[in-house]
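See below for the structure under consideration.
The complex is shown incomplete by one protein chain, all other protein chains being positioned as in the whole.
Entry: subunit A
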Amino acid sequence: MTTAAPAPPATARVPAQARAAAPRRGGGPAVRRSARVRPYSLTGGRTRFGHVLLVETFVGAPAAPRAAGPGPDVPAPGPGGLASRVLPEARAILGLCRRLRSVAEVAALLKMPLGVVRVLIADLADQGRIRVYGSGHTPGRPDRALLERVLSGLRRL
């Protein structure tokens, strides 16, 4: 080090711990969540029937058997969720998901908002027309075994 770099801009930041005693607008995460209405709500990332749909969750739909009447690409008539009423989008999702895709990939490749895609996938999953794969690990924060696997995977890059 030959030259002393100037100190970073002296912008005061009060760490969260120091502010804990001070009243905070919004009163913390609980209020923050409840005061919001998501356009399409999934509770805790789960569909009605308990599928977990995070951005990285994999989904897949095998190709429809040909010439066998209405395959999985044709939505069942009758009362259904959003996916039954928005046919082109649901069909596009099923087509894309003949390869394994994450929820985020489906949204990005179809250029559809994430929230809409999640609700459509949730409907398709609840109707048994798309498979939602488990994360491969326990829900919540990744456990040590998974972290170790990620670490060794990154070391091999």
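Here, a residue touches a chain if its C-beta (ideal position, glycine included) is under 8 Å from a C-beta of that chain, and two chains touch if they have at least 3 such contacts; residues count from 1.
Just so we're on the same page, contacts and distances are computed from a predicted model.
Hidden chain, UniProt protein name from the list "Methanogenic corrinoid protein MtbC1", "Nitrite/sulfite reductase", "ATP/GTP-binding protein" or "Branched-chain amino acid ABC transporter permease": "ATP/GTP-binding protein".
In the full complex, subunit A contacts the hidden chain through residues 5-11, 13-18, 20, 25-29, 31-33, 35-39, 44-45, 54-58, 60-62, 95-96, 98-102, 104-105, 107-110, 113-115, 131, 133-137, 139-144, 146-151, 153-157.
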